[in-house]
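A single protein chain has been omitted from the complex, and every remaining protein chain is retained in its original position.
Should a chain be cited, it is by its letter among A and B, assigned in written order, with residues numbered from 1 in that chain.
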Amino acid sequence: MAGYLVRRFIALVPLVFGITAITFALLVLAPGDPVEFLIPPEQRGSADMAQFRHELGLDRPLPVQYVSMMADLFTGRLRSFSDRRPTMRQVEEALPTTLILTLTSLALTGALALPIAFLSATRPYSVIDHAATLFSLLGISLPTFWFGLVLIFVFTEQLGLLPASGIRPTGVSGYSPFVIWRFLIMPTVVQALGILPVLVRYTRSSLLDSLSQDYVKVARSKGLAERTVLLKHVARNSLLPVVTITALLLPFLLSGSVIVESIFALPGLGRLAVGAALSRDYPTVLTTTAIAGMLVVVSNLLADLGYLYLDPRIRHG
Amino acid sequence: MTERAAPVGRRRGPWQRFVRNPRAIAGAGIMVFFLLVAAGGQRLAPYPPSAPHVLDILHAPDGRYLLGTDDLGRDILSRVVVASRVSLAIGVLSMLVSIVAGVLVGTLAGYAGGAVDDVLMRVTDVVLAIPVFFLTVAFLALFGPSVGRLIWIIGLTAWPPAARLVRAEMLGLRSRDFVTAVRATGASNGRIIIRHLLPNVVPVIVISATLRVGLAILTEAGLSFLGLGVQPPQPSWGNIIADGREYLGVAWWVSLFPGACVFLAVMAFNLVGDGLRDAFDPRLQI
Partner (left out) sequence: MKTPTARTAAALLVLALAGTVTGVPARGQAPVQAVVAISNLPPRLLGVSLAVAAQIGQLINDSLTAVDAQGNVTGRLAARYPVSPDGKTYLVTLRDARFQDGTPVTAQDVKFTYELYLHPKYPTTPPALLEIAGAQEYKAAKAPHVSGITVVNPKTIRFILNRPYPFFYEQIGTVAILPAHALAGVDVGRLQEAPFTRQPIGAGPYKLIDWRERESITFEAFRGYWGGAPALPRLVLKAIPDDATVAAELRAGNIDAGRLIPEGYRTFQRDPQVTVLRVPGDTYYWFTPNFRLAIFQDVRVRQAMAYAVNRPEMLRALYQGLGTVAQSPIHPSLWQYDKNVRGYAYDPAKAKQLLAEAGWAPGPDGILQKGGQRFAVKYGFLAGRDYQNQALLIQQYLRAVGIDVQVLAVEFGDFFSRYYTPASNFDLAGLAWFNLLIPVQAELDNNFRSSGIGARTIGYNNSEMDKLLDEAILTRDRARQQTVYAEIQQLIIQDAPRVMTVRPDVLWGIRKRFIVPGDIGSLSAFFKSLPRWKER
């Protein structure tokens, strides 16, 4: 089993390499000169520019730039072009917000999707099933930023119930759940709405699959209570694919964070990434993309562990 | 075993199931409606879409402006109608990019197997692990947004699911008796793939393609919010919604109508996609 995990872990190296290499290639191919954006217009074209380019290491061969950028990235020496602080410091500030929002969104999605899927799978073609399908359709078709703005309009501007900007009250440090929960409600709902339909649909079909299996018929024929059959047998087996899909939802959530964090003025990774891209802050663009990619990779690993936990066959195999 | 190898015999069944599905038909109806509007374009619009009417700024919907006007007095109806072309074009063309790429990779991996399969699937994993929106935003911010670039980047970041589906189907088909039989007749690999294998994966491709269109339209809308979608003054559904976001309280119509268009169009493509899946194989995981 340890060997399995190690193999999985090693397999992740090309993933991280691939993600950063693609991003680096984009940065290199992009038109325009990052130095242009960093010095006052009056100094453009002067000797200062060459000097500055040299300081930023932009005059070295591309592979050297890539390798040194990556080395600097992981040792925390890579500095943002715009605020000239280590990019890892920026990530440190931004990551908690994005992680918390991602987890609350996953929790809300799970808490809603599983019962909905269960109800609609055990009563196919009932009113509940149709309502669930319709709801999924609504969720998947709504532009999320528009939905977010409507929420702000109703719950902040009209009702004055919820804060619409930031992750915590001013003057508070840390992320105590008792303090930040009000700030998380709207962003979480918006994030969850985007992925809820995917999870409902997937879990429903996975449950339907299990329900038609022979062992369920056997269990039923033994006279076990329907509740026991569903919880002990069906649920456990259907959870395997659900674990995978949950890991696959993480890239969606991270992508969604870019927009959600902009609407709700959250100080997270998505907003850091957009700001960096718009100001051509190459080191920060590279770092945010690498970190987001690594989050996905880690969540895939977690999904593997979930598999091991849920399916003894893999554990002992 | 051989039922999926003979698509001709099954063609009527799924089609009939599809037309008897009211949701799918409703979806197809909306889809056709939008496609017609897009085809009509400017000819269906009461005003030029970018003509400001400075005396009718944020004018509420009435007989003159059926869907009201925006913060520059431009007619929302005209803008939404003209925008349908570029919004649907981005949806459909980026879908084509991702499907063509996905089918190529999937077919190659599934048919060739072995090392080719390993490498291609590793690449697919990499792309799948990238939070693609980060990459899309970076690309558009660095290279500057244009309709062409939107189509390419939305398409090229979305092929892995299609590639995986096609590969899985190919792996299943490759070892079937009929493939062995055809190969025995001396047919080339290309011929086997094109004439005998691809027709069998058409349903999977079509379903996946239909769902892709909706996602692409939503992606453009999201990018417009960040200012990286279709660039004004050319209207797209996404950038009209973004234009109206400051006026939710005073002029709800600016963002509501284009929002409704995105919603209906995406829903239509999803309904059709779901209908196709139910008609072909309800248990497909797409």
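The criterion applied here is as follows: contacts are C-beta pairs under 8 Å (C-beta built on N, C-alpha and C of every residue); 3 or more make two chains touch, one makes a residue touch a chain.
Since the model is a prediction, treat every value here as computed from it, not as a measurement.
For the options A:S126, A:S176, A:Q213 or A:T228, the residue in contact with the chain missing from this view is A:S176. Only one residue from A:T20, A:Q65 or A:T104 touches the chain missing from this view: A:T104.
Between the chain not shown and the residues B:V19, B:A51, B:A181 or B:V202, the one that touches is B:A51. By the touch rule set out above, chain B reaches the unshown chain at residues 50-52, 54-55, 57-58, 71-73, 141, 144, 227, 231-233, 243, 245-251. As for the chain not pictured, it touches chain A at residues 32-33, 36-37, 39-44, 55, 79, 82-85, 90, 93-94, 96, 99-100, 103-104, 106-107, 110-111, 114-115, 118, 149, 152-153, 156-157, 160-161, 163-167, 169-179, 235-236, 239, 242-243, 246, 262-265, 267-268, 271-272, 275, 278-280.
Just so it is clear, only the chains that are shown with their structure count from here on.
Here the spacing of chain A and chain B, counted between their Cα centres, is 22 Å. Contact residues of chain A toward chain B in the complex are 14-15, 18-19, 22-23, 26-27, 29-32, 137-138, 140-146, 149-150, 153, 157, 202, 205, 208-209, 248, 250-251, 254-256, 258-259, 262-263, 270, 273-274, 277-278, 280, 285, 288-289, 292-293, 295-297, 300.
Taken in their complex, chain B has these residues touching chain A: 122-123, 125-135, 137-139, 141-144, 214, 218, 221-222, 225-226, 238, 241-242, 245, 248-249, 255, 259, 262-264, 266-267, 270-271, 282-283, 285.
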